[in-house]
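With one protein chain removed, the remaining protein chains of the complex are shown where they sit.
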């Protein structure tokens, strides 16, 4: 009798453990765009809602860890406390807009070689803990489709660096820059600088949050 | 007898006057690229050579007035002395690279609205003297064809301003930015930053000078 | 009889001429600080008020010609229309803050050599019309007295250029940078960045306008 009880307990524990195991914890690690992602209508909130609708709510835990103004080295500085301490299964990194933008606005952007170096260092620390990593290209600073947004050249360059880093480190790539450009080529015939996927050339409006949520789901939710 | 002599003199004078009239004086007004244009192999020297070969040497006088580092307002400052004093028939303005580049390199580029304002002021002063004006878009700061040269976005924006200014002021437009991009799409399959039409991403190599000479001739020599 | 009439006419004409001569027209030529100078409480309004109180209102006409964001080359561009067209007796130029500030904020400041060149060109054009010229050093971008305002180094450099230009061109010098620093050393013991003579580190508060009015009067009103 006692044996049976113990066996049952073990089975229950294993089940619980498995269930717990099954719940994937995804941390979204980024800047102000990700900080806003947990707001109502934000891209993280939208993904959570979709998961609920699909009955997958207990399979995934989505955690937003975005801080406004962050550049790649800011992520590196706070990754222990904000990401590793969460013991995530998956980390989605989305950073780069400020690394480019702050060059012009404050003189405090990030050199391309340093961008790659810090990005790689973050990934290596995550991989060392067996965390799966997805990385995203910066979407837009300006939505004009003829590459006449002031920082398009540099943003394209940093997007290339991220694509290269993803390949070199076996990370998943979520190419939001490409998604945004494709969407704008279709939907921004007037070559407007904002108002299609962003409110202000950078931060996401409803449609922007929805597009990002879709792209993330395609990559993350199997 | 006296009458005949006078008549002959008048005829000679008229001929001389007509010949002089026929000779079109073209001033090339710009930055270091134009400064180098009068060197052996430079785009102005090449045009002069072509005119000689075509037997048109006495129809055109080509004068280079380029100074390294010049931005649009530098042209405005020196236009009386360097251009109007030459009494040209035609002025070709080619400026813009430093207006964009110096933003990043020295913090002393030109705001887009000021760029348009000074450019228009120069044209108005030339038109007031019945001088025909051709204006050129800035060619390249980096020859990569995927719009990942750091300053591509801004350079495209300033090229747009020039196209707009040409239309608004009835100037001829020599769209070198377009010519260079078209050439590179064809001939720079490796997406190199320099070495196709430039030596250093900005200044013209032999092929670059030759392409500019051709484009200028198409527009200027009828 | 005829002689008397002629004499009277001559006297009347001379009087009219003298009266006209007596009223000095002073144009204040500058940026946003001068633009605000004609507002109630602004430094130009204060000078006008002082002149009224001293019974000198019909001896001087003060005209403000400041435009926000102006740098030295903007003054050069608009000097015919805004200054020469006014036929002033005296022009007071006060510019430089944006030439330094916009380097950092927009990447569109003015190189020191260009600053000197345009400044000198303005003065020469004014002197050619026999207009007396006074030039002012830029006051402050930040009021801290220990030279730890971010742009102090550059601002000191541009102030030096102006002092040199004044000497080289025999202009009056109104050294507002010195006046502001002296005042702050006395009255800003807490080393605050603003609130002593400015509202926002650059634009004048009541005390600032009053100090500038005093300094200008000392130099201009004999």
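Going in written order, the chains are labelled A, B and C, and every chain counts its residues from 1.
Please note the rule applied: a residue touches a chain if its C-beta (ideal position, glycine included) is under 8 Å from a C-beta of that chain, and two chains touch if they have at least 3 such contacts.
Computed from a predicted structure; not experimentally measured.
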item: Of A:74, A:89 or A:214, the one touching the omitted chain in the full complex; value: A:74
item: Which of A:103, A:144 or A:177 contacts the chain that the document leaves out; value: A:103
item: Candidates C:77, C:151 or C:213 - the one touching the absent chain; value: C:151
item: Absent-chain interface as seen on chain A, which is shown; value: 73-74, 76-77, 102-104, 106-111, 114, 117-118, 121
item: Interface residues of chain C (partner: the chain not displayed); value: 103-104, 142, 146-157, 159-160
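Basically, only the chains that are shown with their structure count from here on.
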item: Chain whose average C-alpha position is farthest from chain C's own; value: A
item: Centre-of-Cα separation between chain B and chain A, whole angstrom; value: 47
item: Where chain B and chain C are represented by their mean Cα positions, the distance between them in whole Å; value: 39
item: Chain centre separation (chain A, chain C; CA means) in Å; value: 53
item: Residues of chain C touching at least two other chains; value: 104, 107
